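Below: the structure, in C-alpha cells.
Removed: one protein chain of the complex. Kept in place: all other protein chains.
A, B and C label the chains in the order they appear, each numbered from 1.
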Amino acid sequence: KAFPLIFERSKPGRRGVRPVRAPEVDLAALLGEENLRETPPRLPEVDELSLVRHYTGLSRRQIGVDTSFYPLGSCTMKYNPKVNEAAAALFSDLHPYQDPDSAQGALELMYELQRYLAEITGMDAVTLQPAAGAHGELTGILIIRAYHAARGEHDQRRVVLVPDSAHGSNPATASMAGYEVREIPSGPDGEVDLEALKRELGSHVAAIMLTNPNTLGLFERQILEIARAAHAAGALLYYDGANLNAIMGWARPGDMGFDVVHLNLHKTFSVPHGGGGPGSGPVGVKQHLEPFLPVPTVRKEGDRFVLDYDRPQSIGQVRSFYGNMGALVRAYTYIRLLGAEGLKRSAALAVLNANYLKERLKDEGYRIPYDRTCMHEFVAQPPEGLRTLDIAKALLDEGYHPPTVYFPLIVKEALMVEPTETESKETLEAYAEVLGRIARRGLEDPEWIQGAPYRTPVRRLDEVSANRKPKLRWEPVEEAVRSS
Amino acid sequence: KAFPLIFERSKPGRRGVRPVRAPEVDLAALLGEENLRETPPRLPEVDELSLVRHYTGLSRRQIGVDTSFYPLGSCTMKYNPKVNEAAAALFSDLHPYQDPDSAQGALELMYELQRYLAEITGMDAVTLQPAAGAHGELTGILIIRAYHAARGEHDQRRVVLVPDSAHGSNPATASMAGYEVREIPSGPDGEVDLEALKRELGSHVAAIMLTNPNTLGLFERQILEIARAAHAAGALLYYDGANLNAIMGWARPGDMGFDVVHLNLHKTFSVPHGGGGPGSGPVGVKQHLEPFLPVPTVRKEGDRFVLDYDRPQSIGQVRSFYGNMGALVRAYTYIRLLGAEGLKRSAALAVLNANYLKERLKDEGYRIPYDRTCMHEFVAQPPEGLRTLDIAKALLDEGYHPPTVYFPLIVKEALMVEPTETESKETLEAYAEVLGRIARRGLEDPEWIQGAPYRTPVRRLDEVSANRKPKLRWEPVEEAVRSS
Amino acid sequence: MEYTPHTEDEIRAMLERLGMRELRELFRDIPAELLEPELDLPEPMTEAEVLEHLRALAAKNRPATRAFLGGGVRAHHVPAVVPHLATRAEFVTAYTPYQPEASQGVLQAIFEYQTMIAELTGLEVSNASLYDGATALAEGVLLALRQTRRMRVALSQAVHPEYRRVLKTYLDAIGAEVYELPLEGSRTALAEIPAEVGAVVAQTPNFLGSIERLEPLAEAAHRAGALFVAVVDPISLAILKPPAAYGADIAVGEGQPLGNAMAFGGPHFGFIAVRKALVRQLPGRLVSETRDVDGQRGFVLALSAREQHIRRAKAKSNITTNSQLTALMGAVYLAALGPQGLREVAVRAVANAHTLAERLETIPGVERVTEPPFFNEFVLRLPVEARRVRARLAERGIHAAVPVPEEYGENLALFAATEVHDAADLEQLEAALREVLA
Partner (left out) sequence: MEYTPHTEDEIRAMLERLGMRELRELFRDIPAELLEPELDLPEPMTEAEVLEHLRALAAKNRPATRAFLGGGVRAHHVPAVVPHLATRAEFVTAYTPYQPEASQGVLQAIFEYQTMIAELTGLEVSNASLYDGATALAEGVLLALRQTRRMRVALSQAVHPEYRRVLKTYLDAIGAEVYELPLEGSRTALAEIPAEVGAVVAQTPNFLGSIERLEPLAEAAHRAGALFVAVVDPISLAILKPPAAYGADIAVGEGQPLGNAMAFGGPHFGFIAVRKALVRQLPGRLVSETRDVDGQRGFVLALSAREQHIRRAKAKSNITTNSQLTALMGAVYLAALGPQGLREVAVRAVANAHTLAERLETIPGVERVTEPPFFNEFVLRLPVEARRVRARLAERGIHAAVPVPEEYGENLALFAATEVHDAADLEQLEAALREVLA
C-alpha cells in the first residue's frame, strides 16, 4: 500500500488549523489590485488529524539515532540528551532585534559559550554566527583571506592546499572563496605526505586545510612539523573540526598550531542532526585573526553584554543575526552538563569504541586498509568479492544504519565507521556479528545481497533515473498528464 | 528478532540518568539499621540511549489514533487537539497543598469547568474529583445512596435496575456500592423494554442506570416516560455519560429527567486515552443531590476561589485531592476552543459518520441487527459464516484498529463501530472497502482469516495459556529456572 | 476552532446517501421538546486565543517547583527523557490494549512496570496501576475483605488522612466497618487484632513522617487471620525494607514521585502489589507474557474474568480505566534512574530533610513532633496556625508548611524535602520562617 503524499490527502475546502479570525478587508484597496495573486497556492487542504497521521506515518518510515545504531563516519551520530530540548525552549521567544538589555540572559549565554569553545579548542576568540560546518569553513577561509589581504599578500597567495583524504567541503569552500585548490597525497600510513606538502608550500599558498584526526580516523602525528612548515611559508593552518569528538579534552587544535578552527556543534556538542540540519558552525581564531571575525560578536562591558558591530577589519556578516541560538543553547547545556572531565571521558570512550569495533570487524573478515590505533572512527573494506553498497543495503534489513560509504575517496569500497561514545559494547558486538553474517551470506548468495534490502518501507530505489529525469515536485493529476 | 525487555538490556553498574549528587550519609544512624533493605530492587540498569531506543522501539510496536483509524465503539477515539498538551503543561507545577491563594488560576479554571459541564449536561452542580468514568459511576451511585439514606429509605431501596445492553461497569458499580442488580431486557427495537422496566419498579428500587444513546447506538425514545416512571416510584435516574459525544449540544441528560450524570472527559472532551488512562469522570447532579457531592468542590467567594470542604452531608472523598487536573485543563481548553456551536457540530458529524459507515457496511455484506438511524455508533455483525474475532485480526494487517468486539453481549458476534467526528469520508470508505474485502476473502479462504494477522509485530497470541498459567513479571534467569 | 474534516459538499453527499437534507434530521429520534437547548457557554476561540487566555490564568498561580510540601505529592525533578519517551503519540493516543497484536508497545511496557513494582515492594504480583494512592489503598482493603470474607478493618491513625477518608467512603458503600489504631507519639501503637478483622492497615513512613516498625503489627494481623496492608512511598523503597520483608500481604502507594508532575494533585497513579495467592482477587488490568502462533514472545491482558466487562455484577471492582500513561512515566523514570539513581534521590532527600529539621527546630517556638527515625517528611508544631504560616511563606515565594489536621494536635505543619533542594533552599526557608514567625 503506497504511502500517500500530503497533497493526495487534500480535498478542496477542507480545513486544518484555523489560526485566526480574519477581518473583512478590501485587499485590492489596501494592497493594489495589480499586486494580488490570481489563484491561491495549491497547498494541501487537510484536517488536523490527517496532518497528524501523515507526519506520524512518515516518521515511522524513518530511522534515526533514537531508533537505531547509526555509525555514520565523520558525522558523530551520538546520543543527544533530551534535556537539550527543554533548554532550547527557554530561549525560543526572543526576537533578534529586541532591545539587547531585554535579552541579557541570551547574550550572557553566548558570551560564555564563546569562551568555552575557545578554551576547548585552544583559540583566542570565537564567532558563533556560522550556521553549519561548511559555513564555518567559508567564514574561516574568508578570515584567512582578509588576513593576507591586510598584509598585502592576497594577490600573491592564491592557493589552498588540501589533503586527498579531506572532506569534500574543504576544497569546495576554498574554491567558493576564489582559491585554487591543490591536493596533497596521503602517504602509505594514511597521513599527509609531509614531503609532498613541503614541496607545494611557498609564498603562493594562503592556507592548508586539515582534519585531525583525518577522515581515515588517524591522528596526523607530524602535525607540529606541518604547522611549522606552513607558518614558515607564511601560510595559515585551518582546522576542520568535524572530527573534534575524538580529541576534545585530550588535545587542542590551537596547541597544535592551527590558526583557525571551525566546530560542528551538531556533531561534537550534541545538537540533534534534524535529518540534515540545521547545524551550527562556530569559528575560533588565534589572536592575530581576531580583527577579521564577522560582526557582531558578543562582548562584555562592565556587567552588561553587548553586540559588538564595531569591527572595522571584519569580513562582514556571513548570515543574518547572531547564529543558530537553538543550537548554541544545546551546546552550552552539554558543556555545562559534562564539564572538562566529562568531555574528555566522552572522547576516550568514542576512541575506545572505534578501536574495539575495528578489531571485531577484522574477526568478521573485513579488511582494514590502515590498521593501527585509530581515533573516533576507522575505515574498513568488505571481504574481497563484496560491494560496499550491497553491505549497506543488507544492514538496513537488520534495522541498522550503515557506515558512511565510498568515502574517503582514497580507499576503494570504503566503509567509514564512527560508533561514538554513547553506544554500548553489546551494540558493537551485535553490529559486528551482523556484518559478519551479511558478508558470509553475501559471498555464498550474491543474488540475495544484490537484492537487499527486503524489509524496508521501500526496496532498492532507482537513483539513476531520478538523476536522469528528476521529478522534483508533486503535480496535480491534470498537469502531470499535460507535462508528461 | 525478539524485542528485548528493558531488563534484558540491563548490565550491572551501568548508569542512565544521574539525577543528583548524593551526599555521604550514615543511613543506618539516621534511619535505623533494621529499617534498611538488604538488597537493592533489581531495577533495570541502562544508559540513557538504550532507554530511548527501548521506549521509542516499543512505541513503534503500538498503534494509536495518531497512526490509525481506531473506531472502538463506546470509547470515542476522536482526535485530541495537540494544543491540549501545551495547555496542560501550564498547570503542571502546582502542588495540591499549596496555599489556595497562590493557585487562583487553577481554581478559577476548575470553577468555570464545573459550570460548563453543568450547562452542557443540564445539571445543577458538578464535582470534578472522580478519576475516571467508572469512578464517576461509583461516586454517582454513592450520592444516590446518600440521598435515599437521608430520606430514611436506604434500607428499603436495595435494588438498582440496569438494561441488559449496559456497559459492564454499570452493574459492577452498583454491586460495589452494595446494591442488588436486576437486568432489564431490551425490546425488539433495541431499546429498554418499558413495560418490563415498569414491572420491576417499586419502592425497593434505588436507581435506574441508563446510557442514552445506549450501547447499540440507539436513542432511548421513551426516555421521558422512563424518567416519569422512575421518579413516580421514588427511584433516581442515573446517566452513564460514555456516549454523550452523540448528543452534546443537541440534548441534555438533565432535560431528559436524569438526576445524576457522569462524564468521561477522555471520551467526549478530548483528553487522550493514554493507552488506558488516566481519564477523568466528573459527576453532575440536580439540585436535590448537591449536598451529597464529594468534598472539596470549588466555590467562589467574592472574587476569590476556595476549596469547599464544609459539606456535612457529603459522601466524603472518592480520591485524594481535587481531580485529575491535567485532564480538566484539556477539557476546559476543548470547550473554549469549540464553544457551544462547535460541540454541537462535532456531535452531528459524529452521528453522520456513524450512519454513513453503517450504510457502507451494509453494502459490503455486513448485517445490522438494529437497523435504524443510529447515533454516534452502531452494532454490526459479519456476514454469516465469519467470526468477529477473525475479522478483527485481519483488520490489524491492514493497519486499522478493529471496532469493539463481542459487545454488547445481547448481540452475537457483535462489532460495535464508533467512527467519531474527526474521521473523513475517505477514511470511512476505505475502512468499509477493507472490511468487505476481508469478509469476501475470509469466506473463500477460512484458513487465511483464521491465521490472521500476518504482518503485525507478533502474530495471534495465545491468550488461553496466559490465563491458565499467567506470567506476570520478568524474572532473572537464575530465578526463572528455579521457579519453573 | 473545530476538528472535523468534513467539507460542505461531503456533508451533503453523505446526508443524501441517508436520504436526509440536513444534519438535524439525524436527531429525529430525540423528542422534540428536548432538542437544541440554548447553551450558555463562552464564544469559541482560536488556538492562539485560548493559549493566551490560559497563560493569563496560569499567571495567577505561583508554581511550586521547589516546594517543601509533602503529603503524597512532592516536588521532584522529572528527567527530560521521561516525558519525552512516555508522550510518544502512540502511547498517548492508544486505548486499553484489547488487540494485543497491535498493542505490544503498551503491553510490554505494562509487563515491565509490573515487574518494577514487584521489585520495589518485594511482593510477587503488581497490576497495571490504579487511579492514585488513596484509591489503591481502598482497593487493597476491599481485596483483603473479599479474600478473608470479613467486614472489619483496623486502620492506623498515622495513615494519610485523605487516604483514610477515601477508604471510609469505599467501605461505607459495602457496609464494612473501620476502627482506628491510635498513635503512641508519632507512631502506631501496637495492638492485638480481633478475630473479625479482615485487613490491618498502616503506612511507613507514616503521615507524620516517622518510619514505622511494622513486623509486630503484621504478625498480629496474621495471628487474627487478617491480611496486612502497607501504604508505602516508592522513593523510600530504594533504601527502606520492602513491605514483603515485614510481612505485608498487600502494598499500595502513590506513584507521583516517580517521574510525574505534581499537576495540582493529578493525574498520577496508584500502585498495588500482592502476594501471588491473591492474584485472582486483584482489581484492575494485568498483563501476562505469552507466545504467538510462531512461538515468538508477546504480551496480552490476562485474567480478565476478574474484570467487570465479563463478570458484570460479580466483578471484583468496577475499574476499567487505569492510569496507563502516568504509570508509564513511572516505569520510564525507574528505568532511567536504575537502582543506583533511585538510591541517590532517596539519600539526598533524607539528608536534606534531616538538615532542614535541625535548622527549623532552632527557631524559637518551633518544635519537632515527628519522632526519629524519619525519612523525608516531618511535622513541626508552630507557635501559630499553619494555614497562616503557609500563606505568609507563599507571599515570599516559598511553598511550605502543609496544615496538619487537628486530630494530631494544634498548629502542626508538615514539611518535606526532596532531592531538588540544595543548601541555599534550606537556608532560604529557614530565614523566611524565622521572619514569618518573628
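Throughout what follows, a residue touches a chain if its C-beta (ideal position, glycine included) is under 8 Å from a C-beta of that chain, and two chains touch if they have at least 3 such contacts.
Values in this document were obtained by computation on a predicted structure and should not be read as measured data.
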item	value
Chains in view that touch the one left out, judged over the entire complex	A, B, C
Sole contact to the chain not displayed, among A:198, A:311, A:336 or A:367	A:336
Contact set of subunit C toward the excluded chain (per top definition)	47-48, 51, 77, 79-80, 84, 88-89, 419-420
Positions on subunit B contacted by the hidden chain, ascending	11-15, 17-21, 46-50, 52, 56, 81-83, 85-86
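Here is the rule we go by: only the chains that are shown with their structure count from here on.
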item	value
By number of C-beta contact pairs, the top two chains	B-C
Greatest separation from subunit C - chain, by CA centre	A
Centre-to-centre distance between subunit C and subunit B (centres being mean Cα positions), rounded to whole Å	19
Centroid distance [mean C-alpha coordinates] between subunit B and subunit A, Å	47
Subunit A and subunit C: spacing of chain centres that average the CA atoms, whole Å	46
Interface hub residues of subunit C, defined as touching at least two other chains	1-6, 10, 46-47, 79, 81, 84, 89
Residues of subunit B engaged with two or more neighbouring chains	14, 48, 52, 56, 60, 65-68, 79, 81, 422-424
